[in-house]
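First up is the structure itself, then whatever we jot down about it.
Only a single protein chain was left out; the remaining protein chains are all shown in position.
Note that the chains are named A, B and C in the order they appear, and that numbering of residues resets to 1 at the start of each chain.
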Amino acid sequence: MGNDFSMNSVFSFAVSRKYWVLLGGFSLSLASCSKREAGVETITLTGSSTVAPLVADAAKRYEESHPAVRIEVQSGGSSRGLADAGSGVADLGMVSRALTLEEAKTLKAHRIAADGVCVILHKDNPVAELNRQQLIDIYTKKAVNWSTVGGADAPIVVANKAEGRSTLEVFLHFLGLDNADVKADVVVGENLHVINSVVSNPNTVGYVSIGTAASEAKNGTPIKLVITEGITPSMETVADGTFPITRPLNVVEDAQTSAAAAAFLQFLTSPAIHDLVEKHYFVPVP
Amino acid sequence: MSFSADSSTRTATRSGWADRAFGFAGGAAAFLTAGLFGWIVWDLIRLGWPHLSWSFFTGEVEDAGRQGGVGPLLISSVLILVCCLVPAVPLGVGCALWLSECVRRGSLTARLVTGGVDLLASVPSIVFGLFGMVFFCQKLGMGFSILSGGLTLAGMILPILVRTTLTALESLPADLRPAAAALGLTRTTSIVRILLPAAMPGIVVGVTLGIGRALSETAALLFTSGYSVRWPESIHDSGRALSVHIYDLALNVANGGPMASSTALVLLALILIINAAAVMLSERWMRRRYHPEA
Amino acid sequence: MTSSKSTTLSRSLDRVFRGVLGLLAAVSGGMVLLIVSYLVTGAWPAIEAGRLAAFFTDERWQPGSARDPQFGVVSMLVGSLLVTLLAVGLATPVGVASAVFHRFYAPPVLERWNRRMLELLIGVPAVVFGFWGLMTVVPLIVRLAPETPGQSLLAGGIVLALMILPIVTLTTQAALQAVPRAQLLAAAGLGLGRARTIWAVALPAARGGIGAGVLLSLARAIGETMAVVLVCGNIPQIPDSLFDPIRPVTSTIALEMGYATASHKALLFCAGLVLVLFTAVFVGWHSFRRQMADTGTGGA
Partner (left out) sequence: MNSVNDSTETESIARLSVTSLTVRYGDLVAVRDVTLAFPDGRITALVGPSGCGKSSFLHSLNRLTDLIPGCRVTGGIRLFDGTDIAHPRADVLALRRRIGIVFQRPNPFPQSIRRNFEIPLREHGWHRRDIPDKMETVLRQVGLWKEVSDRLHKSAVALSGGQQQRLCLARALALDPEVILFDEPCSALDPIASGVVEDLIHSLRDRLTVAIVTHNLAQARRIADHVAVFWHRDGAGQLIESGPAGRVLAAPSDPDAMSYLGGMRG
């Protein structure tokens, strides 16, 4: 009886027996963090959330013709792209601005497309055009009412981008301002956050990637792209270089790039993705 | 442990204006809650319903989510949930059992553990995400994977599970424990065979809440489970959760708004189904084994 | 019949089982230490560089400015605190009133459906709440106060209140459910009306549970990220009014982490650490007090 009893006791967790099995299987699979199928080359890209969707689309196309390659695209900002490509966490980095001299010492940038940054307003805002000086006044709170720049009598709500975004850097570079000079009413992160801030408060002024703004405006979002320094922001004016606020969309590599990654980089800079670039409302590199 | 209405209190003596004022204020609050949520859900339906179709549930993500469906993401979400619950439920329930059955409530160790769990509840989800990225993805070498995401979420829902299980155990009739002891049952038997089944309804509520929390989480997954929209082949693959997809569509993809709403509807449906399944399974299991109808 | 050998075995089994439970508890309770230690590691470069003092003395937050870097985090902590208190202040009365209604006034069917709805709402992603707030609440605020940006402390408070409402309501409902029937019957037996029974008997008895729920939602609100970043305006300042924008600590981490360079990153970790410790003081104090109360009444 005693023996029988002990066996019973040990195995009497019938309630949870299935659960233990599951748990066991789980810990086993956890322990075996082994590499997956051999022979498959993985390329990792991290960086700019502006560039990531384009590269993801291009990667999908590339994988179709190269079945032995797997491409992981993670966004997280240009700075992350630079850091990861430099440290080797990622094979390639995505950066939505030109590299600084310091950065260019260790990394090599390959331009895959160009983008412009444009100022946006609500569709109902009568202002249609703003020049550089007016923008400087607005972003430093010298102009606080729309009437001073030719609009209705309403306060100007200034939307600025958060620290570190390359749109911010490009825009401030154009205005010749330091971020510490900017007096914003609202600080936002993503492009669509800017656009929706303008939609939800018609007194807001903001700036975003032309691609995003054009695409949203075309689909009925009540915003408009503001004429800056007399030039209408569009893919054409970015392409011919007349629009004043532009930036390159780059993919960067360090000195030790694998052959597979180099091949993919080659693909990204080739005309084979031009249709994708245009679909994302960016301007292809000639 | 039935939650059914207590008729004696519902029909209690009404007394004039105070009673009416209470009823009115309560009714207004309930109506406000339901109304606001109705509003949100209605907005989602208005924007998202036109895009819903069978192929949306099964199709792959195309054109950054503006086209196609969310099939792979649905699978990823479920896998992340599994990776989350498998460690979290034993941890949470075990911790609660230990606190309620193995130590004195006021003791230093009990206080330390409860404090730690309460503190865990107050860690911002984005901090969980950063922690998961460094600890699971990098230190433990799991990479951006469904496993990393699930384990990160496990830490996040742990306090919910501990608290609800603890509450359920504490609200059990006090005489169950002496009854079990008097029959010479070991503590193990008493816990596994008697207390745990009796506390089951409460635990299921906790798990339900945890499921909702886990499936809706974005910030913690952004850094851990990754963005990949491929069909996941194992839990070591990177997989984008539905909530991350919603975030991406709403904030990163131009004209992603309507699809974000559709995806949100899919997520709500998934939560409804999983919750209903959890409640139903537990009820059936209880009826079969423990709680024959009264 | 039952030999002493077998009971020895079941005793050691018991010990193993208790050991396993203890281990699970240790992991659960210790996880927060792991997270904090990791935060400290991440924040170490900033702490080492002596930035911690600047955290509390600098007025502004301009970590990226080359000309005048400033690292003031106080305004963001104040922002986190204010938006959380506002949310809890808005959600608690509504949640408690609604729970009382469903417990004492509404038919049971309604209570059940309400519970289902609230459980579902816990599963609505924060970004959905945030987006809804940006597109619905913010325009309403702009209409109310046309001179303001709309994205503000008030908008953040409302959206957060909505998000924690299910937690407050559900925990209050559970606490009311746990009030012994005998107490309610005793109140009825004394001829107390329903309103007085609720006010004088049910709510005081459920106070502990409601408090725990409020604490839980407070912790949830102070850590919320994706919703507040969309509606708060994210200006690091101490607000003068409900209509001023604020920037909670979590917003800063969400906005800047992906774009931060190494030293900036350490600062953000530092901010996260400060927030966790800040919350820990609240939660720890409450948790400690509650346990004291527990042992005070629960002792034999």
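Rule of thumb we're sticking to: a residue touches a chain if its C-beta (ideal position, glycine included) is under 8 Å from a C-beta of that chain, and two chains touch if they have at least 3 such contacts.
Computed from a predicted model, the values in this text were never measured in an experiment.
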item: Candidate in contact with the missing chain, chosen from B:29, B:194 or B:214; value: B:194
item: Contacting the left-out chain in the complete assembly, out of B:20, B:46 or B:104; value: B:104
item: Residues of chain B in contact with the chain not shown; value: 1, 104, 173, 175-186, 189, 193-194, 197-198, 289-294
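Heads up, the rule we're going with is that only the chains that are shown with their structure count from here on.
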item: Chain A to chain C, fewest steps along touching chains; value: 1
item: Chain whose average C-alpha position is farthest from chain C's own; value: A
item: Inter-chain centre distance, chain A versus chain B - centres from mean C-alpha coordinates, in Å; value: 31
item: Approximate Å spacing (C-alpha centroids) for the pair chain B, chain C; value: 16
item: Shared interface positions of chain C, touching two or more other chains; value: 10, 13, 131, 254
item: Junction residues of chain B, two or more chains touched; value: 90, 186, 250-251
item: Touch list for chain B against partner chain C, complex; value: 3-6, 8-10, 12-16, 18-19, 21-23, 25-30, 32-34, 36-37, 39-40, 43-44, 90-92, 94-95, 97-99, 101-102, 105-106, 110-128, 130-131, 134-135, 155, 158, 162-163, 167, 171, 186-188, 191, 205, 208-209, 211-213, 215-219, 243, 246-247, 250-251, 260, 264, 267-268, 271-272, 275
item: Chain C residues within the chain A interface of the complex; value: 1-3, 5-6, 9-10, 13, 62-68, 131, 134-135, 138-139, 142, 146-147, 149-151, 229-230, 233-235, 245, 247, 254-256, 258-262, 264
item: Chain A-facing residues of chain B, complex; value: 63-64, 83, 86-87, 90, 140-142, 144, 147, 186, 189, 192-193, 196-197, 223, 226-229, 233-238, 250-256, 289
